[in-house]
Structure formats: structure tokens, C-alpha cells
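Coming up: chain A.
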Amino acid sequence: MRPGIRAAAALAAAGLMGCAAAAGLTGCTAPARDAGKTLTVFAAASLQAPFTALAEEFEAAHPGTTVTLSFAGSSDLATQISQGAPADVFASADTKNMAKVGEAGLVEGSPRDFATNVLTIAVPPENPASIATFADLAKPGVRTVICAEQVPCGAATKTLEKETGTTLMPVSEESSVTDVLGKVVSGEADAGLVYVTDAKAAGSKVQAIPFPESARAVNTYPITAVRNGKNKELAADFIEAVTGPDGQRIFRGAGFGTP
Partner candidate 1 sequence: MKRRRDTTYTGIPRWVAAIAAVGALFVLLPLAAMLGRVNWPQFIPLITSESSLTALGLSLRTAAASTVLCVLFGVPLALVLARGDFPGKRLLRSFVLLPLVLPPVVGGIALLYAFGRQGLLGQGLEVAGLRIAFTTTAVILAQTFVALPFLVVSLEGALRSAGSRYEAVAATLGARPTTVLRRVTLPLVLPGLASGAVLSFARSLGEFGATLTFAGSLPGVTRTLPLEIYLQRETDADAAVALSLLLVVVAVVVVGLSYRGPAPAGSGGRSARVGTPGRVPA
Partner candidate 2 sequence: MTFTLDAALAARRFDVSLSLAPGETVAVLGPNGAGKSTLLSVISGLLRPDTGRAEVNGRVLFELGPGVHTWTAPHRRGTALLAQDPLLFPHLSALENVAFGPRSAGMPKREARESARHWLAEVDAADLADRRPGELSGGQAQRVAAARALAVDPEVLLLDEPLSALDIHAAPLLRRLLKRVLAGRRAIIVTHDVLDAYMLADRVIVMEEGRITEDGPTREVLRRPRSRFAAGLAGLNLVPGTVTSAGIRTAEGLEFAGQHDAPLVAGQAGVAAFPPSAVSVFLGEAHGSPRNSFRVTVTDLEPHGDQIRIRAGDLSADVTPAASADLGLAPGLEVYFVVKAAAVSIYPS
């Protein structure tokens, strides 16, 4: 269930007709402050599970409010926002794409870091190549799939290679974490480097092998209200929820770290 889909459908109706649509036949009695408002959140794809959960809690705490979630690669979202997409909140998977939006003058105040993520080794459940350490990935004959340097998880991988002096010989450099996971899940690859949270979200389809070197490439997730957003107060509330204890509980549950 993606609330984004349901919410998007209700967006126009709720926006135009206000409380009448939201309250239905019972009529419009003493509306809450946020009733009938819609908050549009652009969030990095890796945030899908925790943000979905968070949005539900947020809607429950703000009756009448609808949260529309749009998940995509951080760079796609940054581009969309720069081109005028109607986002109220932007949560990026890296600081680089947040900076891009900042350059466009669209960051309200200063971004706040709310989660961190590190890489882990994902292997098929039976771990056919018996991978145990980061160094194992560089062994000849091991089919390792990583992210391409151009995308955040690839950049992190590159950092790790430099930091540890390891040279990986990947069989493929994919353009998204999803593609890396796909190759591992289908058994084509012996191992893939993905974020801890991605491996966790994949459940039993892959086995995650944490490695200590991963701490040397920590990815930080910043969040901001968008300058041209229509619901500044709601946006601020949402960011509070993300950075507050409830949000942090959800993120830790999904495998994210605390900044």
C-alpha cells in the first residue's frame, strides 16, 4: 500500500473543495487547523518504507491532512524540484543533491540531517561464494555487482575502495540499488554492495553481511522544507516528526543510523 497513490487521487478534490470533501456528509463542523490540507513530500527511494509508516502516523496526528509521498532517486527529485515541481518537503539520500536544490535557492532555512546509512554486503541466501569480509569481494571469480559511481551508493562504494585500498572488479556497475539487489536476488551475482536498509527491506531474499569498513563511508540524509512550498507550517511539523523521537524510532527499525 502506497498512501501516495491514494493521496494523489484525493489531492485535487481535497484541495478544491476543502472540508466539504474531506468531511463528507457529516458536514463541516469546527475544522482542525490543518483540515483538508495536503502535504507533498519528495523523498529518496530508500526512504520508502519508513516514510510511508511515518506519513500514516502523521496523518493520524493531523486529522484531515493528506500526505502525498513521491519516491525516486535523489537526483531525479532534485531535478524535479529545481524545475518547479510542487514539493513541500524534500528528503535526500545524500548531501550532494540537497546542495543542488540549495543552489537553486529552494531550500527553506538550512537542511537538517535526520538519518545515516552505510553499505553492507548482500549475498544470495545460500551465499554460494562464501563471502565473509569486504576483502572477499575482490577475490578472483567472485561476481560482485556494485552501484555506478554516478549514483550515491556507488560514490560510497568508491570511497570505501579508496579508504581500504581495495580494488573491486565488479561484473556490473548498476545505476540503482534496486538493480544491484535484483542481480543478487536472481542469483546472477555472488554479492552486491547495497545500503543496510535496502538489504533489510529485501527480507529473506538476500543475506546481509555487515563489515566494519562500512563505517568509513557513511551516507547522511538531509531533509528540508522547500522554499516555494504551499504548506510551510505543515512542512515544519512533518520535519519535526521525522527528526523527533517517533521518527527516529522508525528509522532505526528500518536499519538507518542516527546522525
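Candidate entries met the following condition: all candidates are chains of the complex that A comes from, given by their letters.
Simple rule for what comes next: contacts are C-beta pairs under 8 Å (C-beta built on N, C-alpha and C of every residue); 3 or more make two chains touch, one makes a residue touch a chain; residues count from 1.
Small disclaimer: the values here were computed from a predicted structure and weren't measured.
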Candidate from 1 or 2 that touches chain A, complex-wide: 1
Touch list for chain A against partner candidate 1, complex: 73, 75, 79, 143, 145, 148, 150-151, 170-175, 179, 182-183, 186-189
